[in-house]
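For this depiction, one protein chain was excluded, whereas all remaining protein chains were kept in their positions.
Coming up: chain A.
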């Protein structure tokens, strides 16, 4: 079941570890959380309710022996519903997956407006991927692949049609984002978040003299 390329439960191999913040965007119920669940846990739940509880996951991709990319994935936690996403959400996001549902025509328009919002609020160098989810429901398709592809090309986005349900193109989506990250521009790969705050102080640490108890 588990994908051999993903090494989240193992120690990262030798070489460089790059960590990136990835944010998810898109209309409610297009399958944002399901895509992440498939990517991180290789699971799918048909009756998954709106996101509750765990909206912060990580997953690691080994690009080659010397390069590992770790995604710190932020889910919207439903705050996109009434235009209430906080600026904090976009802050320091290195990459974004903007999701629409190929069976809902309005969801691509909504995706386009999220791309605009990202271009306005996020880092100018952000890598954006457009994901047309629910490709398993092709009988109910209303958004043609060509239409979305043309938009993605024009806006400079990566583009995949995905199915969180069948796992189609899910790993491909995240891997191609990892490959597009400007790794060579980042001279000093650094972990961030998750109790490792390199620029600041870590509140979970007890004392400035770490290890003084030894």
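Please note the rule applied: a residue touches a chain if its C-beta (ideal position, glycine included) is under 8 Å from a C-beta of that chain, and two chains touch if they have at least 3 such contacts; residues count from 1.
As a working rule, contacts and distances are computed from a predicted model.
Only one of "Rab GDP dissociation inhibitor", "18S rRNA (guanine-N(7))-methyltransferase", "Eukaryotic translation initiation factor 3 subunit C" or "ER membrane protein complex subunit 1" fits the UniProt record of the hidden chain, and that name is "Rab GDP dissociation inhibitor". For the chain left out of this panel, the touching residue among A:57, A:99, A:130 or A:143 is A:57. Interface note for the absent chain: among A:84, A:138 or A:166, the touching residue is A:84. For chain A, the residues in touch with the chain missing from this view are 8-9, 40-41, 51-58, 77-79, 81-84, 86-89, 91, 121, 192-195, 197, 199-204, 207-208.
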